[in-house]
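Removed: one protein chain of the complex. Kept in place: all other protein chains.
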Amino acid sequence: MPLSQVYIGDQYRDTGWFGVFMTLLVAAFVLLNIRRARGGKDLYIRRIAGLNAIDEAIGRATEMGKPVLMVPGLSDTINAIAVQAVNIFAYVSRIAARFANPILLCCYNAAVYTYAQETIRDVYQSEGVADRYDPDSVRFVSDRQFAFAAGVSGLILREQTAATFFLGEFYAESLIFAETANSIGAIQVASSTETTQTPFFIAACDYVLIGDEFYAASAYLTRQPVLVGSLVGQDWSKLMIILMIILGTLLNTVQIQGKTTWERTKGVWSQIPERSVKQSDTFMSQLFKPQLEKVKVERPIDPNYVPEKGAGE
Amino acid sequence: MKGNLGEKLQSLPKPILYLILILATSIPLFFPTEVPNEPVESTKDFYATLMALPEGSKVLLMSDWTGSTRGESKGAFRSIFKILIRRKAKVAIYSAADPQAPRVAQDAINELNMERKRKNLPTFDRWNDWVNIGYFPNAEAAINGIANDLKGAFGGRKDFPPNSPPRDVFQSPVLQGVTKVEDFPLMLVITASKTSNFAVERVSGRTPLAFAVTGVMVPETQVFYQSKQIVGYCGGLKGVYDLEQLMESGVNFPDKATGKIKSDKLGTIEGFPDPDNKGQGTRYYPTLHYALALMIIMIILGNVGMFLAKRGDKS
Amino acid sequence: MIPLLQAQAPATSFWSEAFNSSELWTKLIITLVVGLVVMVGLLYAPIRARKPIIAFFTFISGAYWVLLYLWPKPIDRQPGEMPLNTVETVSFWLADSNNVVVSFTQILTGFLLGLGIFSLLKIHLTKITKGHKDAFFSIVLLVSMGLMIWFGYADWFDRLGERGAMLDNRDNWGFTQYGRDFLFEGLLQQMDAAMFSVIAFYILSAAYRAFRVRSVEATILLSAALLVLLSLMGAVSFVWDENVKSIANGNPFILNFQLTEVAQWIRNTFQTSSIRGIQFGVGLGALAMGLRLWLSLEKPGSGS
Partner (left out) sequence: MNYDLLRITAGVIATIGLYSVLWKENKFYRFFEHVFLGLAAGWTMVALWTETLKANWWDKMVGTPAETGSVATNGMYAYALLIPFGLMGYFVFSKKHNWISRIPIGIILGLWSGQQVQVWWNTYGPQIDATLKPILPTTWDSLIVPSTNGLTPEQLSQVQSQIYFSQAVNNFLFTITVVSVLSYFLFSFEVKNKAVKGINTMGRYLLMIGFGAIFGSTVMMRFTLLIDRMHFIWIEWLRDGVFPFLSGR
């Protein structure tokens, strides 16, 4: 076996490097653009309809003097989605704080609760109205999906919230929230990173952020260089994927028309009787699916190692 | 609410809608009917796979459903176990989606056993016929671990032999001599959540996979089925209904000519006629039609209303 | 059953000590103390040190996975083998610590759960003490919570003992088992199912209200939904397909117009692809945000 391969590392063998390369490329795009943005280059973001609605929603709530309800999704633990949602809610509660408008932030997960509690308090402090902040306005409701749904819709109905924000990971319960809020005529801004739930939000909510408009939100609202830069980086990556799809498709289309006398199995080329090209023979699919040939590597055995036996053998 | 018929049609009060829906989903339940039905290929393959298991084979089952989806998943779970019990299979159950799942699965099996007791049938005993390996948080990592290092993943987990304190699951007859996931001739996944995707990512190609998924997941599962990453699946209530019919009449059984359910692809697969086969699927499926019909009618009504109203404005 | 297996105890290392050995407990306690000292030390951290400290911990924990991804993985590693060189020493270590690190998130989240419960208790106890008009319901909540905890643990402890397996058989049940079964199967599971099924009502009212042929988009949405709905009604699609088959008598082109085929076509061609299109974007968003969080480029609450 080619010794050269042994020290490459399993994930880089054959075309394995491609995946790593792509990941690093995306990372590079993002970081580079963040740099550009920080360097004072002002970057363009197109208008995102759903996001202009946020101010309107809060304004409406303030007029009516009714609370704004926010749910940062049902993530199992705190992750970027929840953080992103809470960040948007920070923006919301800042405006709410200015107009002394009551807020309610319902958390599904204790870690998210901790983060939200801390973030929102900061918002009130930085607005210099720390006294207006009620720690109970950020609350942990339940971490069982439908208990949470029951609790939140109960809150919506009892508090008669004027504006509701559902941003983050939502699953089946999405429609429970949306319809309940709709039934009391609350103005709703919603978005789920779970694509399968978006149709229900579209059916029941006033404004829906589809797909990664959700991730674009904080950049769009705050125009923070870091966020804007990263957003541009993401766009570059999207363009790259689009190009890859178009070119790859064309390449495959051309290749698959032809015939081949070579076949590659387990990373080894071998001559075969002529046959028409299969999808798996194409350059692209070879690039995406590394075929690792079996390699034997001799290593010293650990002296105090006892070979594990199947129990009861 | 005043206004012409159009506006009325457009704005039926919600309580009335809800009432109609309740009626549409209740009344048919009292009048069990047979609906014409042709089991879909995926379910036929699913059934064929189960029936092809040699008696006494070991099956790895990931049970990721809880009470919230019992309407669909419990039916599938029960049908699958009825078949597995017939195949005298030995089942290792674990869960990766929800801490409740192991308990729910356990209670469901106990329920089956209680029914079997009443009929004086041999029960499907814990430890000897099935073990509950328990819940693994972080589904993706857990399934990865099980695929790569089953011993390590299940190591230290305990279950209950009859009348003795819990012992290492690898001691049970179910996991005798099992060291890697390939030692199971089949891995079943009964799930209402994403965990099926992880199973495909990590296990497909190592050992045959068969799914029982909820209706919502049918589209994504169909993709795996077409790409042959899973051997078959039973999707939603339709899947359960298909499965129950297959249990009743098999495929090309007794022979292709007279068989109720035919298939060009599959050979003869026996069925085992038994009133007990009729479960949730048979009970719920006819009713589903009324509900769906109601939905369609309501959508049409709304639109008709809109047009009438528009005309009303014009005139 | 092989006596050998029982006799031999696993080799201890710097990181692991034998079960219940005094070494284990001493090391354990030392670790705990060190940890607590660090925690107390943090109380005195100067203000400008705070951000770096948080950033440091975030970076370290993220670095593990990134390293695991980028560092050359050992090829054809068999159990019991020892690394050939320093590169492999690291990669072996990374691979071995994997199943340790994996559970960190759950464990930490688990510890934080106390905060959530605390928030619950705080809200409801204040309601009770302040004699809020909903105080009664708060009492209900706390009581049912207490009961579930009590029966849950009592039942769990019962099952640890000799009687573990017997308790699957209802004849051997005691009060605890009945209690746990009543709360868990009788109430919790049923309520879960009930709340989930409420969606059916909402789905109907939402469709009725929103599915109007107002705009092009709405019309497209509506017609796609209707087609799929029809295809789900086994009886309808059965009859439809039978008719198509009879018309087609074998003509594969006409066979494509079977309802099930059409619905399948819509799903495979448009549903899968549009979901994929969206997911690419979402995935990139997650990755980019992941980078920002890992490198602490983003200031917390940066929505403001």
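Per-chain numbering from 1; labels A, B and C assigned in written order.
Rule of thumb we're sticking to: a residue touches a chain if its C-beta (ideal position, glycine included) is under 8 Å from a C-beta of that chain, and two chains touch if they have at least 3 such contacts.
Given the structure is predicted, the values throughout are model-derived calculations rather than measurements.
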Relative to the complete complex, which of the depicted chains are touched by the chain excluded from display? A, B, C
Can you work out which residue in C:20, C:86 or C:246 touches the chain that's missing from view? C:20
Can you work out which residue in A:31, A:70 or A:83 touches the chain that's missing from view? A:83
One chain is left out of this view; which of C:75, C:222 or C:244 touches it in the full complex? C:222
Write the list of subunit A residues that the hidden chain touches. 19-20, 22-23, 26-27, 43-46, 48, 77-80, 83, 111, 114-115, 117-118, 121, 135, 141-144, 146-148, 150-151, 153-154, 157-158, 172, 180, 195-196, 198-200, 202-203, 210-213, 216, 220, 231-232, 235, 238-239, 241-242, 244-246, 248-249, 251-253, 256-257, 276, 278-279, 282, 284-285, 288-289, 311-312
In the complete complex, which positions of subunit B touch the hidden chain? 14-15, 18, 21-22, 25-26, 29-30, 68-72, 99-100, 102, 134-135, 137, 140, 155-157, 167-168, 170-171, 201, 214-216, 218-219, 227, 236-238, 264, 280, 283-284, 287-288, 291-292, 295
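Methods note: only the chains that are shown with their structure count from here on.
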CA centre of subunit A versus CA centre of subunit B: separation in Å? 30
Separation of the C-alpha centres, subunit A versus subunit C, in whole Å, is 15
Cα-centroid distance, subunit B relative to subunit C, in whole angstrom: 21
Residues in subunit B with touches to at least two other chains are numbered 14, 68
Multi-chain contact sites of subunit C, meaning residues that touch two or more partners: 105-106, 192, 195-196, 203, 205, 207, 209, 211
Looking at the complex, which residues from subunit A come into contact with subunit C? 5-13, 20, 23, 26-27, 30-31, 34, 76-78, 80-81, 83-84, 86-92, 94, 107, 109-111, 113-115, 118-120, 122-123, 126, 136, 139-140, 143-147, 149-150, 172-173, 175-176, 178-180, 182, 193, 195-196, 198-200, 202-204, 210-212, 214-218, 221-222, 224, 226-227, 230-231, 233-234, 237-238, 241, 294-297, 299-302, 304-309, 311-313
Flag every residue of subunit B that touches subunit C in the complex, lowest number first. 12, 14, 17-18, 21, 25, 35-38, 40, 66-71, 100, 103-104, 106-107, 110, 113-114, 126-127, 137-138, 141, 145, 149, 152-153, 160-166, 219-220, 222-223, 226, 238, 241, 285, 288-289, 291-296, 298-299, 301-303, 306
Touching subunit B in the complex, subunit C uses residues 99, 102-103, 105-106, 159-162, 164-166, 168-170, 181, 184-185, 188-190, 192-193, 195-197, 200-201, 203-205, 207-209, 211-214, 222, 225-226, 229-230, 232-236, 238-239, 241, 260, 264, 267-268, 271-272
